[in-house]
Each structure stands twice: as structure tokens, then as C-alpha cells.
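Here's the structure, in C-alpha cells; my notes come after.
For this depiction, one protein chain was excluded, whereas all remaining protein chains were kept in their positions.
Entry: chain A
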Amino acid sequence: MASRLLRPLSRRLQSTQAAVKEAHTAAPPAPLPKEAVKISKLSNGMVVASLENNSPVSRVALYVKAGSRYETMNNLGVSHALRLSANLSTKEFSAFRLTRGVEVLGGSLEASGSREHMVYKVDCLRDEMQSTLGYLASIVSAPVFKPWEVSSNEARMAVEMACLETQPGIAVSEMVHAAAYRDSLGNSLYAPEVMMGKHTPAMLTEFMQKCYTSQSMALVGLGTDHDTLVQLGEDLFSISTGPPAVKTPAKYVGGVDSRRHILSPISTAAIVTEGSSLNSTDLLSLAVLQRLLGAGPYIKWGSDTASSRLNRGVAQATQMPFSTTCFNANYTDSGLFGLLAAAPAEQIGTVLKAAVSQYGAITKGDVKDADVQRAKSQLKAAVLMSMEDSANMLEDLALQAVETAAYVSPDQVAAQVDSITTDQIVKVAKRVFNGKPTMAALGDLSNTPHLDQLV
């Protein structure tokens, strides 16, 4: 009886083995062709860019020129409130429907923002892109802002402000931006405490009408067909034919010492001067200088003194734990360059003095060619390796699309980095170091020197 059952079983097993063997000996399928980035400008003014990477998952980002720099004193923090309002009811869908609808399609929708842009990211299966983008279009073009839904933002905003309190590095970055620029780029990403709960539906609507026009948007896709994305851009995102919002030019003022004393064992400080904007010729030289000074760590749990000049210099001055990194922020019309340091409250003065002296040394030409070469390699590696992650790829493509409607590939950037010389580095270091400095400090300030005691 058992042998009768075993016979067909063994026959089936033999045929499976034969099939597997066949599959291995058959020729592998031809690889799919590598596609290039495609960029189109639509009739409604929107820029659409896409890169087909043959992924089963489509990642689409909508970048809107509606960051915190477009806020005025009357509506400070409105971009923060708008970020939190991305899941609220629209004319077509209720808040519940938005969440469940995107979930049932297997997608995800995320709203984030920077100083210059409001970013909506959609991840979805390739076949569901149209439906998922339909939800996004509804959020961006026809939100209702029901008063009871908008007032629920206050609690969520309070959570984000509480998280900010636990991140002194971010808090100091916000302080130094506010000190360096006053308005426009100085507007914080987070709503000030006085404005919590004060963002009314009318305020949100007014900000959206001012900033959310088709001309100030870019729809960017990774793993999407370009023609499909162009069609969806025309159909779904023809929002308003008005002109883009007036962008107050960012004017670096500097010379300000912004300090906030809180009882904390660690003191965090940032000292910056004006750096370079995204379309400046100095952009890559400053990036190399940043790597030279220290933008690691490259080895986990390491001392990070081998390639970080700042850390090397400070390690000679103190035995206590510390952290220094070169601060480099680039925006469309300005930038900040300097250092960000954290140390126990008693040591912060020593740390800052040692770090600042390293900057001074570079301007006097104390730079080895080998160090510059290493910094260039590190920058190239960082740029190319970040493109391994499709999220970084999408962000890079989107930022270029929304601001320039063109695309410079990472390989082109790597080639430009190769052509930077040591003299260029020293020259740009001199220009930056001799600019008007700005300082921000947060923590126990009892031993934190003032700006005029450092530079």
C-alpha cells in the first residue's frame, strides 16, 4: 500500500528535479536597459521629472516651494501646521478615508518640509500609482480645514516641540539660522511656542493659496513611466495658475550671539559665517573643505580623529568627551558654513577655542595635499553612496527639478570634485573665515565663551 503511494511521489520528485535542471541550463533573460532621467515642463507650469528604475514600487515626491522661508511674522509656524494637516479631510475624502484608502492600496504617504520646500512623498505599488496620487492631489488642491480637525494639530505640535527639546543639535541649528538671517531662511522649521494652537483654518488656507501654485511645484517619480507621470501631472495637479509666492531674498546679517541657558550637563554651540548657495561656484570646494575639517564618523565607535581635523585639534586640547563637526548648509540663495560642537558644560570653551583655531590654521595655508585628496575621495564616496538609497536619489532629483528644471548626475558631480585644487580650498576658506560670524549656544552656559572671545 505504501509503495503504491510512494511511486507517483517519486515520479513527481524526479520531474521537478528535471525542470529545475532545465531552468538552470536555459539562457538568462536579457537585462533591462538602464534609463536616463527625463524632465518635462508642463503647460500648467509644473516640472515633472522621472527615472525609470524598473522597480515594482513607485516612489513619487511632490515638492512645493512653500517652506518656512515664505512665512511672515503674522503666520509664523504655519508651514509646520500645514505639515501636520496633510492627513486632514479634503473636499473629496474624509481624514479616515485618506488613511484607509492609501493603506488598502498598499501605499504610504508622508509630509515633511524644509526651509524652502514642502515635501509630500508617496510610495506605492507601480500599478496603484494613479489612485494613490489621486489622494495626494486631493490633499494638495482641496483641503477643507475643518475647525475641529485643525485644532487637533495643537497636541501633535506639542509632541514635536517636546521632541525638539531632546535634540539640542537641531535646536542650536534653528537658533543659528534665526540669528544669521532674521527672516526668510531664519524662520524656524518649528512653530514658536506663542503660535501653538493659533493657526486657524483661514491662516492655513491663505498660505496655501499664496504658495501652492502649479508653477511652484515639481512632481518627481522613481520607478514610474514618464508619460504616465506627465499625464497625471496635467490632470491632477493643475491647481492654481497664479504666480509663485514672492521669495524674500535671504540676506545674511550675522554678528549675533544667540544664547539660551538651560540646566543641562552638555553644552551645544554653533559658530557659522556665510557659506555658499546651491548655485555658487564655491559649492563643491566648501563641501571638500567640510570633509577635510570633519564630517564623519566613518568608523563606528571610532575616535574619528584620523580624517577629522577638528577632532584632532580638539583631542589635543582636552581629554573629556566631545563632538565637533563641520556645519555646512546650502540653500538656493545663501548658505551657512561653520562648526557645531557639543561638550560637557565646563569643557565647551576649550573645545570651541581649539576648533576655531583649526579654521584659522587652514586659512594660513596649513593644508596638506594628501588631506585634500582624502577629503575629495570622501566627498565623492558620500555623493555616490547616498545614491544607493532610492530615497536619497528621489530627494536629489526632486530638489534639482523644482529649482532648476535640469539634472546634474552624481557622476558629473564626482568629475567636478576631481578638478578642485588645494589653492581653491585655501581661497574659499579665507573668504568664509573672514566673513561676519554668528554664534548660537544652548545648554549650561556658565563656561561658554561669547562670540567676541572666540573669533
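Heads up, the rule we're going with is that a residue touches a chain if its C-beta (ideal position, glycine included) is under 8 Å from a C-beta of that chain, and two chains touch if they have at least 3 such contacts; residues count from 1.
Here, contacts and distances are computed from a predicted model.
Enquirer: Hey, which one's the missing chain according to UniProt: "Cytochrome b-c1 complex subunit 7", "Proteasome subunit beta", "LL-diaminopimelate aminotransferase" or "Lysozyme"?
Expert: Per the UniProt record, that chain is "Cytochrome b-c1 complex subunit 7".
Enquirer: Among A:100, A:261, A:364 or A:450, which one is in touch with the chain left out?
Expert: Counting the whole complex, the residue in contact with the absent chain is A:100.
Enquirer: Please give every residue of chain A in contact with the chain that is not shown.
Expert: Interface with the chain not displayed, on the chain A side: 94, 96-97, 100, 104, 146-148.
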